[in-house]
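Shown here: the complex without one of its protein chains, the others still in place.
Going in written order, the chains are labelled A, B and C, and every chain counts its residues from 1.
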Amino acid sequence: MIFGSDNQAGASERVLAAITEAYRCHDDAYGDDHHTAAANEVLRATFDTDLEAYFVSSGTAANMLALSAMVQPWDGVICHHQAHVLLDESTGPSLFTGGAAMMPVPERDVRLNPQAVESMLGRLPADAPHNVRARALSITQANECGQVYAADEIAALTAVARHANLRVHLDGARFANAVAALDVHPGDLTWRAGVDVMCLGATKNGAVAAEAIVFFDRSLADDFGYRLKRTGHLTSKARLYGAQFVAWLADDHWLDLARHANAAAERLRRELADLPGIRLAWACQSNETFVLVDRPLFESLTAAGVSMYEWYPDALPADERIGDDELLARMVTSWATSDAEVDAFAAAVRAHAH
Amino acid sequence: MIFGSDNQAGASERVLAAITEAYRCHDDAYGDDHHTAAANEVLRATFDTDLEAYFVSSGTAANMLALSAMVQPWDGVICHHQAHVLLDESTGPSLFTGGAAMMPVPERDVRLNPQAVESMLGRLPADAPHNVRARALSITQANECGQVYAADEIAALTAVARHANLRVHLDGARFANAVAALDVHPGDLTWRAGVDVMCLGATKNGAVAAEAIVFFDRSLADDFGYRLKRTGHLTSKARLYGAQFVAWLADDHWLDLARHANAAAERLRRELADLPGIRLAWACQSNETFVLVDRPLFESLTAAGVSMYEWYPDALPADERIGDDELLARMVTSWATSDAEVDAFAAAVRAHAH
Amino acid sequence: MIFGSDNQAGASERVLAAITEAYRCHDDAYGDDHHTAAANEVLRATFDTDLEAYFVSSGTAANMLALSAMVQPWDGVICHHQAHVLLDESTGPSLFTGGAAMMPVPERDVRLNPQAVESMLGRLPADAPHNVRARALSITQANECGQVYAADEIAALTAVARHANLRVHLDGARFANAVAALDVHPGDLTWRAGVDVMCLGATKNGAVAAEAIVFFDRSLADDFGYRLKRTGHLTSKARLYGAQFVAWLADDHWLDLARHANAAAERLRRELADLPGIRLAWACQSNETFVLVDRPLFESLTAAGVSMYEWYPDALPADERIGDDELLARMVTSWATSDAEVDAFAAAVRAHAH
Partner (left out) sequence: MIFGSDNQAGASERVLAAITEAYRCHDDAYGDDHHTAAANEVLRATFDTDLEAYFVSSGTAANMLALSAMVQPWDGVICHHQAHVLLDESTGPSLFTGGAAMMPVPERDVRLNPQAVESMLGRLPADAPHNVRARALSITQANECGQVYAADEIAALTAVARHANLRVHLDGARFANAVAALDVHPGDLTWRAGVDVMCLGATKNGAVAAEAIVFFDRSLADDFGYRLKRTGHLTSKARLYGAQFVAWLADDHWLDLARHANAAAERLRRELADLPGIRLAWACQSNETFVLVDRPLFESLTAAGVSMYEWYPDALPADERIGDDELLARMVTSWATSDAEVDAFAAAVRAHAH
């Protein structure tokens, strides 16, 4: 009963076979291989646009490298108050950008709200060169709280950004889950809606380790090879990433995997409606689900082999409170989650609730 | 006829099978998985000592992270004038260390010489805080010019370092080739000879992408997890590296692969003794061979499908000169180089020499 | 009628004479001069303790250098939500520390509250190495909102910090004003209350450009010369700072200047009680005064030659709101503010209020 994170799952057989196949012969190093080129082609077809993609082994690296190409060391990046780039990447974004600051929207909401971003921009100290200059907006899709943004919501956010001269970054560690949930064209959720650079994650959704930095605005990719190299992310036998991406994107394999993960989450959320001692914290549409759980139940479930993480209480909306005897937790399903696993979880809750 | 680099080879079947096996089930993320733990155990057994190892996807990352744990931002790292950390990692070492400088030994020699290091240390400007403070010595094994250092030579270098209060880093991107060439215990070439931290590369010798940062001095590993994380090198499904290392080290597989590469290089060097228009630039003992080639022959060979790289002329010892009509080139064999490939190369030289 | 900032004032004659005197002969460079040594001695006497002091030309430099000696690049510094190190030093603190993050206490209060700091520490994500590790607390005295902390309040804050393994930094750009307002021994407000490193500013209080970084915990000053040098803050003819500090501290000159500035502020605040269209935003005890002003009045005053700055609305406590037709503004008096200037201001308000 593993609901800790989708990065605890293994990898799909297609992806594994592609890696094995790619390493059975010689190929050029440092991204000059056939697989890197092919992955760029497949990404162009998938997003239906010209683009330039680079590949790394972690989502943290992808986000930090992308941001480093978008802002100056004295700039700031506006983001959700629970954003991965703010909370979960140590002080790496500052290292990669040469010092840029993450600027969380102060309102505690489960989604980025264009009005909140606009209001924040209006209130920011802006006395150059003393104050940090906001220069990018980072959106996460599927977002930090398991929700997804429709294409017009992305467009509304990027419109606010554009008006304030901000570039737009999209953290797509779970972008596949968002596309699967919304059933729209990936281009509609990204470049057509005003996104400049996105990070597209395959790792959490069936790959071994494969994250793409996708430049829709190719002018931002100038000198990007130097950024990759000097951060140690220019892998020598770089075919590892291209091979995974080609296999992952082929035949909508990525969306099949994501649909599976989403469906497992839906099954879980349906069960939650009837379970004692545990309840949805808010509505979710991706493969992440946030719950409020009675503390004794959480402990019993953990002891019974259920893996799920207690979550930051500050993720709750400003107008909600956790009771003293409950906690916020996150449950993540993956492409590898079985119906049986969800059902076993429901049975475990029923068995251990008081 | 691929002699460009050992990082153009594929991966061994054992390593590929290990990756596939590792990703067929769930496991914990961020290095808390079973494979990372197992790789640490196998490394302890291989080096016959307590040690602490971390894993990344590139040798550049390994070197930079290792150095960042060894020096302060105002320190310098003494290294060979052709060292990878000096020439081939862009300005990454400075980024990772917060500013530390690489300090090449000025003498143009094909190997680091303890007397040259000592003499350099005696001449360095040392007016604190104006001048850079030398604080580490980086040794490459097998070295930048395809040679290897015997255990007592390593010990002589580390003794000079220790006397000057320098820590010792060993860049072991081709350490397997050195161990195979010298046929000594890995511990004798490292911690028993005074090395504090080594980077052990598997990538060039049969792995997909796997480099270990091995702390023999575990006190230097304090907070190292933060260094990994904030540089984007804490991969989520980190079993990728542990799985490769376990398979690579098991049953002396790493040494079998390295012996193969070295034997192919020996076969090549025997052929070179009799070939027209091309000659050994200096003696080599690993899987790298450096040659002086007539320019027209080099071009004919390239046209005929031979891959080998023209090399930095400054790699030549100070007392040697390249003729106007020849160039320095590097030829690298790998675990995947066949005898037939070497023989075909010799035939090609005979066919194209004038 | 200059109330914009105390850094718009000139310098006291004593300080100017000391500079002139110091530069009439030769002296050693880079801080090895007699004035730097003398300033250290005078600071030891003033604070009644052993300490080590370094000198720079700006408060921003002093703060950033001090913090760089207190935290690692992956650490965070807890501070007030209006702190200078957070808002007014661009992304410099990150540059100097190698990446460390400023972590504002989320509660909007006009002073740092030990309970709020403790509560924040309890809620911070603390999953190493993913989250930023809080490692220092920065206190401003006199504080960001013109208030001062009594010695026992400083001690209460440092106790919370010590309990969480945080070091304590004190930003004393207006420390003289705090000492003058509280009339206590400088040691009681600093090292005796648990402060590790303070920045003592003379610039705003009668000097030309002179800020001291004072290490009460001298172990934190290791290698500090390198920090000064590589940030360009090791001035060659460094006597500039020592000469100013000696003159400034002699005969309680610094406190006389601060008392004058505070008295002018008190006079201003007394006037405000009776003035139309303008009112105190909250109680103040130093030379800074925060007011809520009717917008038309603010504009009339500006046109009439009154200099004062509109201030960040987020500086207001969480439970206060600014009306649409008023704004928050800051008024600063200095050692050079005359009674006549305050009186002229009061007359101007009466003349222009509607």
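The criterion applied here is as follows: a residue touches a chain if its C-beta (ideal position, glycine included) is under 8 Å from a C-beta of that chain, and two chains touch if they have at least 3 such contacts.
Remember, it's a predicted structure, so these values are computed and weren't measured experimentally.
Touching the chain that is not shown, out of C:9, C:160 or C:328: C:9 (per the contact rule at the top). Check B:3, B:30 or B:74 against the missing chain and you find that the one touching it is B:74. Take chain A: the residues that touch the chain left off the picture are 30, 72-74, 98-99, 128-130, 133, 223, 225-230, 234. For chain C, the residues in touch with the chain missing from this view are 2, 4-5, 7-11, 16, 19-20, 22-29, 56-62, 64-65, 89-92, 95-96, 203-204, 208-209, 226, 229-237, 240, 336. Considering the complete assembly, chain B touches the hidden chain via residues 73-76, 87-92, 94-95, 98-102, 123, 125, 129-132, 312-314.
Going forward, only the chains that are shown with their structure count from here on.
Centroids built from CA atoms put chain C at 51 Å from chain B. Look at where the CA atoms of chain A average out and do the same for chain B: the two points lie 35 Å apart.
A straight line joining the Cα centres of chain A and chain C is 41 Å long. For chain A, residues that reach two or more other chains under the stated contact definition are 89-92, 95.
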